[in-house]
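Not every chain is included here, but those present sit where they belong.
Chain IDs A and B follow the sequence of writing; residue 1 opens each chain.
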Amino acid sequence: MSRNPIRRIWAEGGAVLNGWLSIANPFSAEIMASAGYDSVTIDTQHGAIGYEGMLGMLQAMRASGVAPLVRSTWLEPASIMKALDAGAWGVICPMVNSRADAERLVSYVRYPPRGCRSFGPTRANFALGGDYGAVADDEVLCFAMIETAEAMANLDEIVRTPGLDGVYVGPADLTLGLTGRRYRTGFDREEPEMLEAIQRIMAAARTAGIRMGLHNGSSAYAARAIGWGCDLVTVSNDVRLLAQAAQDSVAEVRRR
Amino acid sequence: MSRNPIRRIWAEGGAVLNGWLSIANPFSAEIMASAGYDSVTIDTQHGAIGYEGMLGMLQAMRASGVAPLVRSTWLEPASIMKALDAGAWGVICPMVNSRADAERLVSYVRYPPRGCRSFGPTRANFALGGDYGAVADDEVLCFAMIETAEAMANLDEIVRTPGLDGVYVGPADLTLGLTGRRYRTGFDREEPEMLEAIQRIMAAARTAGIRMGLHNGSSAYAARAIGWGCDLVTVSNDVRLLAQAAQDSVAEVRRR
């Protein structure tokens, strides 16, 4: 039977180490999918990736065994449903700010009667198993991103949305949303109010019995997040890994 | 003058035989467009097809003389208007569940004062004729998919929406919507309540003076649907035709 590898890791008590893709290329996706991550997310929101790019990357990563996820472009039915039909094992939806948003999100991810996802798993049938249609509602993962002041205000309602599997925290947007332009943009926050916000989200998720994911800019912070009890941690992305590695390599030659 | 071939077939009392494309490739589209269908629909909802794929397929099918249709990704203005500007002779819109939905759909397909379609038929001007802008409102086809319990409840209002040309039934979703997980998913329904639902939709369409289309999984069922009076029947799609033909071919060698 077709099973989502992420659910298995969680069932065994593990934390999921997630990679992140912003370059629209099947070969770089293959490279990233072989690096040791448990899951890899194709970012169609901020990544330089459209539908065709996402599809080729899902195809190229299929052999790897890592669980493919997609960050949808927005809380839009076509973006979410097309990613699932194309063979993603779950979606991370940006900017889920209210209980109504979260209910819409769940409805796009689940078939009737649980939701309003339209039936037609054209590639998922091939990539995730012939029994996909039967198991999808139980296996596909649905993450709501908590990354605005509004979402924080509605947090307790959001996490209790039936059918939601987890929340995912985008620290760059959350910092902008909670503190405006006071601090630098980016991940790996150390400001007390941001640390507190992250802990509050984790606690809310735990209380509601759902999962918590965190976007991180460094391995060190990701490891800390696992220590806090995060269920899924993302470390860096293909753009930053490549840019940093290339700059380091150049600097090292120039320095010598 | 630029004319929609489907309207001509209907004017002559014929039923339209429609092909269905879920593989994003101009050559497979060319192959399908030469197989004898009257119209061929590019499925941008559940097909593994984005905008670029759709465009290349519309270009490759132009020489065939079959009427190109597009199933839009959702009830979204950009998806619908871009398909029409790219040269589709009509759209099939999924999940039209209410009179308000149907009115929005029509408004996206017709220019002011009938609707709010924005003017700029960039490729349609080349592919469908230099007089496209003048005739589009009369020639372009607009189908609303009836495939949920909600749509069935609002059926009589939906079919009477001014400017709607037809309804199109997706049996997989309709079965999920009306009966939940009781039956297998898929087309070619034989359950009495599903047969009844299809007949009810056909009767409502006829009463309202609009057309009825049905998605079918087999030639046999499509032929039955024509017998019932369906105006447009889809038979299978490129994915299923190719998968089945290849599997049969392999089985035949292995069996010998």
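By definition in this document, contacts are C-beta pairs under 8 Å (C-beta built on N, C-alpha and C of every residue); 3 or more make two chains touch, one makes a residue touch a chain.
The structure displayed is predicted, hence computed values, not measured ones.
Of the identical chains, 2 are shown; go ahead and state how many the full complex includes.
Taking the entire complex into account, the copy number is 6.
In this section, only the chains that are shown with their structure count from here on.
Show which residues of chain B lie in contact with chain A when the two form their complex.
Per the stated touch rule, the residues are 22, 24, 43, 45-48, 50-53, 73-74, 76, 79, 94-95, 147-149, 170, 172-173, 176-177, 180-181, 185, 239.
Show me the residue ranges of chain A that touch chain B in the complex, using the header's touch definition.
The contact residues of chain A facing chain B are 50-52, 55, 76-78, 81-82, 85-86, 111-113, 116, 118-123, 133.
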